[in-house]
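All protein chains but one are shown at their positions in the complex.
Letters A, B and C mark the chains as written, and numbering starts fresh at 1 in each.
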Amino acid sequence: MKDFAPRDPDFERRVRESFARQRAMETFGAGLLRVAPGAVEIGFEFREEFTQQHGYLHAGVVTALVDTACGYAALSLTEPGTEVLSVEFKLNLLSPAAGRNFVARARVVRAGRNLTVCAGDLYALKDDGEKIVATMLATMMSMRG
Amino acid sequence: MKDFAPRDPDFERRVRESFARQRAMETFGAGLLRVAPGAVEIGFEFREEFTQQHGYLHAGVVTALVDTACGYAALSLTEPGTEVLSVEFKLNLLSPAAGRNFVARARVVRAGRNLTVCAGDLYALKDDGEKIVATMLATMMSMRG
Amino acid sequence: MKDFAPRDPDFERRVRESFARQRAMETFGAGLLRVAPGAVEIGFEFREEFTQQHGYLHAGVVTALVDTACGYAALSLTEPGTEVLSVEFKLNLLSPAAGRNFVARARVVRAGRNLTVCAGDLYALKDDGEKIVATMLATMMSMRG
Partner (left out) sequence: MKDFAPRDPDFERRVRESFARQRAMETFGAGLLRVAPGAVEIGFEFREEFTQQHGYLHAGVVTALVDTACGYAALSLTEPGTEVLSVEFKLNLLSPAAGRNFVARARVVRAGRNLTVCAGDLYALKDDGEKIVATMLATMMSMRG
């Protein structure tokens, strides 16, 4: 994994403030765990009201967690005053989103002036280790001013 | 758009029963509008608790609506006793998910024995017409037995 | 399908000149058929030297044709002096790329200032009609100056 130097020393505060404004994250009960330059982790505890027809976490909620982690991984490398929007993402669902605790981990693959490409995964935390649930490749756009 | 002949005359009941088991759809307040062979529509009314940091509908909830519509478009063409799972999807976000009412529309592009490819869109319903918010291309897998 | 007004009355010449500079299109023997505002068609005749291990057209060549059609659909709506680059695309392969003649058709889904989203398909032309081979959803970026 690549090392990135942040352009804003105050990047973590900026990420945490933006995350706190996401009503959906609050509604899902998701929490921002780790914020590093170009890498973000979000934690989530299973809640039955967000399941699909087989009782697993809904793919849309899986997406919400990984997309949000990708967006903040991108934001962590931007200049002050910049916002980040999702342009598009692709998610592969690798195994049923079963489990009690989950972590979404995202990292910047390439940071450009306007577009940042990120990769992210959702893991279910098990007693005997982690199991990958889904993997995402996403494009984020920086909006200045 | 292609016309498809359902393999199960009772396809609509099967789709509606499965949708009713999706706790996430109930939590989002989403409703199944139209169920035709290979085409499904889901309605959604804006709720602030599912917004991102700018007050628009979160991309994960956009995804949940369009992915669910895609999944049921695929399910509508399967034989009795078949379930459908999302393998993967790609979503392009085309404009901010702003508005009061939304409709997700999905259609089958190609129905195979094991894999079905679907396209879906989310539209914001405005006084002066509809505005496309996002477009998805998705792969669904049929599980028999 | 949407109707688009070109910002450059000379869009077709600009598209055809750029296409003519694509050495890969010449090597594949692909030809630019139709150029309309926001919609482009490319024709291709099967050549054995571009097949994969089962004798069908290689997915990379399928991609080359549809991506190029998407890129020029985007370019057709830009201002003079603008270039277009592919940011990313997703391709679903729907049936074996078998046949003698193929046509790639692309259309703009949404044209933004910097990013344009396009959809494109490859069809095999058969005696009894067309068969869809692959479908793409792509993001293009405009580069000015």
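By definition in this document, a contact is a pair of C-beta atoms (placed from the backbone, for glycine too) under 8 Å apart; a residue touches a chain by one contact, two chains touch by 3 or more.
Note that the structure is predicted; figures quoted are calculated from it, not measured.
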item: Hidden-chain contact residue, picked from the options C:Thr78, C:Asn92, C:Thr116 or C:Ser142; value: C:Asn92
item: Full-complex contact with the absent chain, from C:Leu33, C:Ala59, C:Ala98 or C:Ile132; value: C:Ala59
item: Chain not shown, touching residues in subunit C; value: 18-19, 21-24, 26-27, 48-54, 58-65, 67-68, 83, 85-93
item: Residue ranges of subunit A at the interface with the undisplayed chain; value: 90, 92, 94-95, 109-110, 117, 119, 132, 135, 137, 139
item: Hidden partner chain, residues of subunit B it touches; value: 87-88, 90, 114-115, 117, 139, 141
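We adopt the following convention: only the chains that are shown with their structure count from here on.
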item: Geometric centre distance via CA averages, subunit C-subunit A, whole Å; value: 33
item: Mean-CA-position distance for subunit B and subunit A (Å); value: 23
item: Geometric centre distance via CA averages, subunit C-subunit B, whole Å; value: 27
item: Residue list for subunit A, restricted to those that touch at least two other chains; value: 87-88, 90
